[in-house]
Every structure is written in structure tokens, then in C-alpha cells.
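The block underneath contains the structure these notes are about, expressed in C-alpha cells.
A single protein chain has been removed from this complex, and every other one stays in its place.
On to chain A.
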Amino acid sequence: MASDWQPSASIETLRERARLLAKVRAFFAQRDVLEVETPVLGQGGSTDVHLVSLHTLARTDKGQRRLWLQTSPEFHMKRLLAAGSGPIFQLARSFRDAEIGARHNIEFTMLEWYRPQFTLEKLIDETATLIMSLLPRFPGSLVHYRYRELFHTHLEVDPFTTSLEKLRSLAAKRAQMPDKALAGEGRDTCLDLLMSVVIEPQLGQHELSVVVDYPASQASLARRHQDAEGEWVASRFEVYLNGIELANGYDELTDAAEQRARFAADNAERRRLGLPEVDVDERLLAALAHGLPEGAGVALGIDRLIQLALGKARLEDVLAFSTPNC
């Protein structure tokens, strides 16, 4: 008989997982951050060019409608913020098609929280405090890096000024791809690849690493600002531990017109690449137009953090049933 009915994680691990999730809830209860539950289905989806959304057909009050499974609970949570919820957090099931691996699962749990009035710096501190409180051993200090500085240190190139041609050949070389494999690719793809293959594995070793000042083109739903050198950068941070990306935080974009323009740009890029367009979430845009309180928010891959806290090799080791096993 096949044994694939068995859980991906051991029962003992699931007990540990429940204990860590209880700690997460206690952490936020202590700080008066309200736990919320929002739908996984939405009328609009993430337009992000590099995320593949799942969608389904549902018979609704308006007849049959296509509804999108969320790639993160961001849109619904921002609507709560605009309605005056104050600080909120959620442990939310999220879905990203085709993402399967040692650190990925199509269906996963995102710990996402929003802090009205918080600066990015203050949210970085809170994120680090939460992460450290869940780890069995203190990983060492919290170390800040600027995106540009990492490229200077590890690759001796500048992410803003080095020519695209040079970035393409460097990325192909360092990732063991054929010479011309990245011809036609843009700056961000080359930078992403170098970041993933060369820099990331060296981050978060005996420390908790925080990276800030990403290129403005990688801002997504974050604000942009000019850094000390006058480059436009994203007001965004990422946290790394053991070479693994754990959390992604934004100084949240509150400008509805700017947000609409970014959604439209994403869909234009999707058309150019022959990818399906995604319905824009008009209700999110209406909420932004009504007014989103200034503040910061962060999404943390809680499965990955549990994996690291329990010293497991693969994400599926901490999931009751991984997607290949569902």
C-alpha cells in the first residue's frame, strides 16, 4: 500500500509548531495588536509580475465570478486599516502557484502585521524582537546592510550605476548560466539573480541581517525615497537568517493614484510578457482613496521561521501536509 497518506511533518513537530504559533499570538496580544481573519478569496488579485495567482469560479450574488486566492492578506488588511482598525496581525493562508521547493510550498502561512504610525526602523526592531523570541538560541546581533553596500562588498559592482551589459554577463557567470542566457533581461532580473545566488546565502550567518534601500523599481507596495547619494530607493526592508529570506516590510504606499498606476504598469508588463492580466482590486484602491493611516507593515514567512527554529531541513518538515502530499 502507498504510504503517501502520511503527514509531511511528524506529530511531535506539529506540537512544536502549535507552541510557536501560541507564542506569536501572545507576542501581539501583549502589544495590543488585534488578531484578524480576512478571506483568502478576493475580487482582485496581486498584479505582481513574478507571482502566479490561483483563481477559482464561484457562484456569487452577482452570478458566476472569478475570485482570486490571495498571494498575501495585504489587500484585505489594508481595507481594515482604512476603516480604522488600528494595529492588526494575521496568520493567513496564502497561495503562490508553481512555488514548490525546500523553502516554498504553493499553499503557505504568512504572518502579516500592520503598525499605523510606526516608522520602518521601529518595525524592523519589532520584527527582529519577534524572530529572536521564537528561536531557541539567540542568533547574535541585528546587523543592517544597504542593498548597494552588499553589491559593493560581495560583487564589486554598483546596482544603480553598473551597465546592464556588465550585470547580465556577471549574473550569468555567477549563476552558471550560458553567456547569452540573460540577453534581453532587465536590470532587476540580473540584480535579483545575483542577490539570490551570491549574496543571500551569506546573509544571516551568526546574526540577523536586515537589508534596506532596495532599488526603487523593486518597491511594489512601498513608498520610494531618495537615499544619501540621491538615488531613488524603495522604503522597504528584508530580514535574513541562515541565508533564508524571512520577512519583507514596507513603509506603506498610501497614495491611491500612485497605487493604481503601479497596478496598471504591472498589467502592461504582463501583456508584454504574454502573461495573463490580473483583475485590479478596486476596493483596495477605494480604501486608499478614503485614506490609509501612515504606517509600516511586514509579511513574514512563518513556516520558514518555524523550520529554522526547529532546525528542519525542508519546509514540508513543518507542514501537516505539503502541496505534493495534499
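What we mean here is this: contacts are C-beta pairs under 8 Å (C-beta built on N, C-alpha and C of every residue); 3 or more make two chains touch, one makes a residue touch a chain; residues count from 1.
Please note the rule applied: contacts and distances are computed from a predicted model.
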| field | UniProt protein name of the chain not shown, from "Phosphate-selective porin O and P", "Sugar ABC transporter substrate-binding protein", "Autoinducer 2 import system permease protein LsrC" or "Elongation factor P" | value | "Elongation factor P"
| query | If the hidden chain were put back, which of A:Ser8, A:Thr109 or A:Asn248 would touch it? | reply | A:Asn248
| Looking at A:Leu54, A:Val197 or A:Ala256, which makes contact with the chain not pictured? | A:Val197
| Of A:Arg17, A:His104 or A:Lys312, the residue in touch with the unshown chain | A:His104
| query | From the list A:Ser85, A:Thr119, A:Thr189 or A:Asn325, which touches the chain that is not on show? | reply | A:Thr189
| message | List every residue of chain A that touches the chain not included in the displayed model. | response | 48, 50, 98-104, 175-177, 181, 188-189, 191-193, 195-197, 200, 218, 220, 238, 245, 248
